[in-house]
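Comments concern the structure below.
Yeah, one chain of the complex is gone here, protein chain that is, but the others are all in their spots.
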Amino acid sequence: MATPMPFNPTTEGADLQRRYREIRRQSCGLAAQLSDADATVQSMPDASPAKWHLAHTSWFFETMVLLPHESGYTQFEPRYGFLFNSYYESVGARHARPKRGLLTRPALEEIARYREYVDESLLRLIDRPVSPQLRALIELGCHHEQQHQELLLTDILHLFSENPLRPAYAVTPRRPRAVAPDSSCGYTQYEEATVEIGHDGEDFAFDCESPRHRVIRPACRLANRCVTNREWLEFMADGGYEQPLLWLSDGWTQVQNQAWKSPLYWWEEQGAYFTMTLHGAQALELDAPVTHVSYFEADAFATWRKQRLPTEYEWEAAAQREPCTGNFADSGLLRPLPAAGSGSGPQQLFGDVWEWTRSSFSPYPGFRPSAGAVGEYNGKFMSGQYVLRGGSCVTPAEHIRATYRNFFRPDARWQFSGVRLAEDA
Amino acid sequence: MATPMPFNPTTEGADLQRRYREIRRQSCGLAAQLSDADATVQSMPDASPAKWHLAHTSWFFETMVLLPHESGYTQFEPRYGFLFNSYYESVGARHARPKRGLLTRPALEEIARYREYVDESLLRLIDRPVSPQLRALIELGCHHEQQHQELLLTDILHLFSENPLRPAYAVTPRRPRAVAPDSSCGYTQYEEATVEIGHDGEDFAFDCESPRHRVIRPACRLANRCVTNREWLEFMADGGYEQPLLWLSDGWTQVQNQAWKSPLYWWEEQGAYFTMTLHGAQALELDAPVTHVSYFEADAFATWRKQRLPTEYEWEAAAQREPCTGNFADSGLLRPLPAAGSGSGPQQLFGDVWEWTRSSFSPYPGFRPSAGAVGEYNGKFMSGQYVLRGGSCVTPAEHIRATYRNFFRPDARWQFSGVRLAEDA
Amino acid sequence: MATPMPFNPTTEGADLQRRYREIRRQSCGLAAQLSDADATVQSMPDASPAKWHLAHTSWFFETMVLLPHESGYTQFEPRYGFLFNSYYESVGARHARPKRGLLTRPALEEIARYREYVDESLLRLIDRPVSPQLRALIELGCHHEQQHQELLLTDILHLFSENPLRPAYAVTPRRPRAVAPDSSCGYTQYEEATVEIGHDGEDFAFDCESPRHRVIRPACRLANRCVTNREWLEFMADGGYEQPLLWLSDGWTQVQNQAWKSPLYWWEEQGAYFTMTLHGAQALELDAPVTHVSYFEADAFATWRKQRLPTEYEWEAAAQREPCTGNFADSGLLRPLPAAGSGSGPQQLFGDVWEWTRSSFSPYPGFRPSAGAVGEYNGKFMSGQYVLRGGSCVTPAEHIRATYRNFFRPDARWQFSGVRLAEDA
Partner (left out) sequence: MATPMPFNPTTEGADLQRRYREIRRQSCGLAAQLSDADATVQSMPDASPAKWHLAHTSWFFETMVLLPHESGYTQFEPRYGFLFNSYYESVGARHARPKRGLLTRPALEEIARYREYVDESLLRLIDRPVSPQLRALIELGCHHEQQHQELLLTDILHLFSENPLRPAYAVTPRRPRAVAPDSSCGYTQYEEATVEIGHDGEDFAFDCESPRHRVIRPACRLANRCVTNREWLEFMADGGYEQPLLWLSDGWTQVQNQAWKSPLYWWEEQGAYFTMTLHGAQALELDAPVTHVSYFEADAFATWRKQRLPTEYEWEAAAQREPCTGNFADSGLLRPLPAAGSGSGPQQLFGDVWEWTRSSFSPYPGFRPSAGAVGEYNGKFMSGQYVLRGGSCVTPAEHIRATYRNFFRPDARWQFSGVRLAEDA
């Protein structure tokens, strides 16, 4: 039986080179404003140091592409195979995740040299004709790197939020778009229908987005925009964090154990709310989407509103009809901020906040993981996680699509995660 | 708006009295072989003392039925409201779950008196004409008590397994039926179809089994019997507990942290395997279904066999066609043990072991929790749990049905939980 | 070299038999008011079930005396060797301490039979002439049993304190003597002197009380009575539990982590303080010695008073001059409660509360542990513990003496532990 290809490699020759170069350059750009120390520290086990993200993405290309496919390839430093493997059991032992922040050496500069070495080797490799399988692996590596670009920003925000000096990462805004002040939230109605969900096999997608399959989408209404900070303050004012009946049982345990009283990164000073952002401490923007909330909080908010979160099917079926444009963190530039809001049809679907769905991250009917080590990419995480859709203001624009399934544990709050409401129709 | 009734109360008048009496009597019967100490100790936070089960089920009738519906009802002991509330936030404060085993008082005898007091009060109440709503609540209480009958046995087995003397709970066999020795496992094929899933509203069911709705069941094959202990030994011999690539990521963490090497309750002595049962230590019965395995183990076993677990839809659609008869723990009597196995069509569906499905416990489309305190029964547990189907050898026979959704965390092993394999067709 | 005897066996023949019988009988008496469940549950890892105390003390005689010294002795139940070994590494494996409460079997009745069996065997053995070494071992076993008599009461109080019903263990008072209301506390002055400390070798003593040796006792003053509950309330009212500067660093960590706000077992209701005792809930007796305080609390209280705790040398030198009479829990009878207080010379030295000293539990110069398994009795605990002196209202009267060194961790609160103040002179 032929080994199934993880996806269709559609990027060819010079295009692949250009794309590879561009993505690799963007990653370095993200670290340009970080000191060696900023890039080294790990602020919690769930987060990784910026330096580690830069090294691990290079390790991915070295391990998955160069070592098996470039004869005579010499590793930059053989011990990096141990240091920068994330979780691939099939390629050997690895450094313990909670200890990633202890690696003050190699220095950020040395990692930059590692990146150059891998880039030169890889570009040399793809200067020659390469098989579709290999092109597919490289494109996978590019998307993998884009995931880590987002994680690098997410993790830096967490690190800086732990510093009482509240340093700013960047001047350029990277934040979700606000809607018009106090605009009410419209809903779009969908009738019951059999819809097709999942990747259709023409462009790149991760294995977990396949196979495309039919599901019965019940009649429902989806909010045209995300829940705002203003609405979240109402939830808080109404005792949202104090009423156990609003919460899933595990969620209420978290509220009590972690003393949650507001979204992550919020604090109150003299009656006003502030929040920690990539631009440092900021007054809370009332009409921007709430962000840095867990699934448990999203679900409790929806219960408080006597509504619910959408399923990933409902979300994807709605998003299929909309253009995938948004507010992405692309090349360091941000699109202008049009007023999103109560217009006709769902808005803010892409590029503002990751939207929690009520769907557990589980295999689609007929799912088969990719062959080889990259088969560990998604499938083994299919327990204990919920799907988020749409991408956030720190997601690279070219990295998102309607079928994209992000996933995190229901108590995770450090992602740029928000809420879109749904209800039965 | 009228309060929706949690289900249709179909048991009327004298029948309800008979049923109530019978179920309450069975619970006492289960504790008849326990000492005061046996009935008091809590062997882990997930388990509860037998005495607590006997008291809590009485508290349920007192709190949900007698206090709101019997004017002038005097509580047996007002402080029991605090001691024996399990998790109902809406009815007040409660004793901490991990401390249930510290209540050496009230003694088992005192709990027996409490039960008699509640029984007399409740039978007096339903001696008068009662509303359908009230009958529904009482029937809910009966099913609630049947759940705790099973938990009582499950928890006693765990307690006794922790005792190096390995005491036996009972002589009467309560164990899953074995198949014919070494019989191969046949499969039943199902074509893709739109099927109806969920409770149809005529008999009793919990709120989470509704509403009935259509889903697209993909083409698949389901094993005609459960995985046996003999097959599990092959998995172990092949290094099943040592190969990370077979496991979900969270599962592998458990294998390492808990040093799992076999199902719960197994041990090896001089080359032979033994297991702790309600009848004390027993040589492992090779052709009986494997039991006391977690979801993580069930999933790893299926991966090792290049198969998968069924979804709850696949299971229910298959079970709709089969008679709900089995090997239940009913009235202390067990059905004879016919050889189950490779016959035509799925067997061992009901009453041997709870079968893990790959479906997370989540709300059906249009799900609405019951009104009132009993609305906390199921909905708030809809995160972090997987659905199990079919009932086990310690489930009361009248308590099971094809639409029944049991649920536990993926690392839970102390239930009578086993595995039926499935595969894409 | 001859094996050193652990102490001088001074109790001979019929006296030894009488003493053995009496002590063994007293232990059973302590359990007479307990149910099987009361005697089985372990309320925290530091505590042991009453049943375990009764079995372990029998195991001690069986293992240390009968097995090595009675040829042909048959164990009552060989598996008890594993179940009831406390911490003797030299006599084999043992059941994990935190799991002692899971042993619902053997039942309390069965342990009673075990005790009878051991008693008959041992009395038969000492009916014959026995060596001094053997008599010494039996006397050690008697004192060991007396220690466990006190622990049984201490642990039962803890268990009952965890029960919201607050059951009473006994009607007979077992509590520290109060002083005359509001009496001021006098001090006794001691001049600097070289004093002799430690056991002089004529009567029974544990190995850690030897050898007797000279120390330089500085000039000091010791309080004539213990700190009272009334004084402790003043400490609380003055913010004693809120001022970090009063506390040892580790103590302050405990205050914060455990949310200490008063001695263990106290609570406030409508402005009055109550405390849990062996007689159930009681209004706080203001002129009784404070009890159930940790070393950290004792030390903080002394700092608040600009005083200090005595060293064990100061305490012992003072107690050598006083008669060893007190308020002991002897044979279930309590001495009358004379008013203790500000009279001349230290009072309440013996039999009210164990008095924390500022001395770490460490070896006396020239200390050598007893030979054999009983050498594990004390020496291996000589780290992380503080010495307490004097015995409490639940200490058997014949078990105490001026040289006795009890020891507990500085955060332990469940013992009958109190405070006597000292200061430099």
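A few points about this structure:
Each chain gets a letter, A, B and C, in the order it is written, and its residues are counted from 1.
The working rule: contacts are C-beta pairs under 8 Å (C-beta built on N, C-alpha and C of every residue); 3 or more make two chains touch, one makes a residue touch a chain.
On a predicted model such as this, the values are computed, not experimentally measured, just so you know.
When the full complex is examined, the chain removed from view is found to touch A, C. When the full complex is taken into account, the listed residue touching the unshown chain is C:Y295, out of C:W59, C:Y295 or C:W315.
Contact with the undisplayed chain is limited, among C:I216, C:A237, C:A259 or C:A272, to C:I216. Although one chain is not drawn, the whole complex shows that of C:T194, C:N257 or C:Q270 it is C:T194 that touches it. Contacts to the hidden chain, counted on chain C, fall at residues 87, 89-90, 194, 213-216, 218, 244-245, 247-252, 295-296, 299, 308, 311, 358-360, 362-363, 365-366, 376, 380-384, 410, 424.
Chain A meets the missing chain through residues 35-41, 43, 79, 82-83, 95, 99, 101-108, 159, 162-165, 167.
Everything that follows uses one rule, which is that only the chains that are shown with their structure count from here on.
With chains as nodes and touching pairs as edges, the resulting graph is an open line.
Most remote from chain B, judged by the distance between CA-atom centroids, is C.
Here the CA centre of chain B is 47 Å from the CA centre of chain C. Centre-to-centre spacing of chain A and chain C amounts to 59 Å, using the average Cα coordinate of each chain. With touch defined as above, chain B holds no residue shared between interfaces to two or more other chains.
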